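With one protein chain held back, the other chains of the complex are shown just where they sit.
Residue numbering begins at 1 within each chain, and the chains themselves are lettered A, B and C in the order written.
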């Protein structure tokens, strides 16, 4: 069986998504990509996380989206993931979840402001909200069009998918990415904690201020870029 | 011992109800039905979930409600379940719980609006609230009358028990059903998550909008009906 | 070692208090009484629940409060428990905790209204708030005076310690009792869930109504008194 490492990585990160408390039932999926081999790998649709095995992970062509290997049906959200991999060449993993607090912001149709340093460690500013899909974008190619509105947002001036590796799709939930499936999961966990504390912060102070730019820059660059000094890697 | 499969199914789903965090103490019960044999099976009253055994499950006649097999007293909510099975011939399992957030909406006497796609995956619109029981419906045959107000609601134009497999009874809690006990439990878990995120969404945006019909239809039909493409079953 | 059964019962229920999530650190204690032998038994002060052993439980005279058996110092709240046992001859166990949501109501200095049937299953009406202690009641014999304001409340017309087996002490937390330590713990768990759902219900509907008397009576008498039909005991 080819793609064994990719399968194991994606399988394990899907399980870790559930263990991190970001999903109930089967409301979420993790994918990964192997750009050299030209494939992406994703969770099969509707399979419970604790029963997921590497052999159940579905392998698809990065170019055409056709199944290359796998007996199970791929996640229904596969076309969204595929488009993100096609359009964002520097990402290696994607997490889609309906994690409780991030979903609340998506349902409230509000971006998540950057109110604290933990948020700033992972996201260089607010986590934005895409536009709503139009009726014709819902009725046909819904999942690919979900990817399209994400890319549309990121292509506009304000979006920066490397510095703010997540968006909220309104009335739906977050899509989060990173250099690898594990990095995407880390961002998804940070997003959920940021979403949770931001909500409760507003209950205490409805005028809570976002981080000043200088503090935002300080925390983000502690962990990212050539001058990072957080963690053990250089 | 007859009805062994039904007993095991109902026992296991009652345990899974507790493991899913939907009950505290003994505040909830799952039942199942075998229409060919003309019986329903339900949790015994007041028994702790982790001590529940298949042999403790009580078997009753679907027609008369009389106990067919079982040494323990059936759940006090049995007459509610019985009436639902009698009136809704296509359901195979029922979950009654006092899960925290669904109960809050029942206590607030508000229906749960459909604010997100996860809700729409399971419920084709808001989860409704029945009317309150009248004094004479409380003093005698209380539990059967609880079933009666549910059926009364579902019989009216707006109720659709196949597309919205749950109701809230005011100041009480949710009743949820499905094709099987496991399907009812899945709906109960989705209901609780929908109730939770809807509450917190309103804290962020008291004017949060329900899903437009086209998006509601899209998500519900992804998982239900002849054009469903979610999961592994065809 | 005498009082072995009482020690084991009280030890186990203290551990169960922690397992039920009602305490953090060592913020709570369970006691029990053996009226025939004229003693009460209580958790030692400041000992962690998972390290508690039956031999660590302190036995005191029900009449004088003097230690009868035990090498450890009794909980600092012992004088409160003692007075409650002396004044309420029909109770067999007491739980004092700072469980999160019950504490919020105590800190808000509001009684917990009866908004749902789960609350009504355990408490025949709102869970009341005692008066604040006076300065001279705080500076000397603080813990015994805490018991005194509880008894003072219960002795007044509205208090009914058999039908509403809990009170909140303002800015402090709940005291809960029952026929046995286990029954007191069950009431403490029900209180916490009632406190939690009541808070969130008010966020959804600040005018949420209490249960009508007829529904309150129905649920309370399903579980209590000579016509009870909940559970397996007759």
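Quick note on the criterion: contacts are C-beta pairs under 8 Å (C-beta built on N, C-alpha and C of every residue); 3 or more make two chains touch, one makes a residue touch a chain.
It should be emphasised that the depicted structure is a prediction, and the values quoted were computed from it without experimental measurement.
Taking the complete complex into account, the chain left out of view touches A, C. Considering the full assembly, C:44 is the residue among C:44, C:93, C:178 or C:194 that touches the omitted chain. When the full complex is taken into account, the listed residue touching the unshown chain is C:109, out of C:64, C:109, C:160 or C:232. Counting the whole complex, the residues of subunit A in touch with the unshown chain are 115-118, 121, 186, 189-190, 193, 196-198, 200-201, 203-205, 208-209, 211-212, 214-215, 218, 222, 229-233. Residues of subunit C in touch with the missing chain: 24-25, 27, 44-47, 72-73, 76, 98, 100-101, 103-110, 133, 135, 138-139, 142, 171-173, 199, 202-203.
The rule is simple: only the chains that are shown with their structure count from here on.
Any chain that touches subunit B and also touches subunit C would be listed here, but there is none.
Residues touching across the subunit A-subunit B interface largely differ between the two copies, under half of the numbers being common to both.
Averaged C-alpha coordinates give centres for subunit A and subunit B that are 33 Å from one another. Centres computed as Cα averages put subunit A at a distance of 46 Å from subunit C. Contacts with at least two other chains are made by no residue of subunit A.
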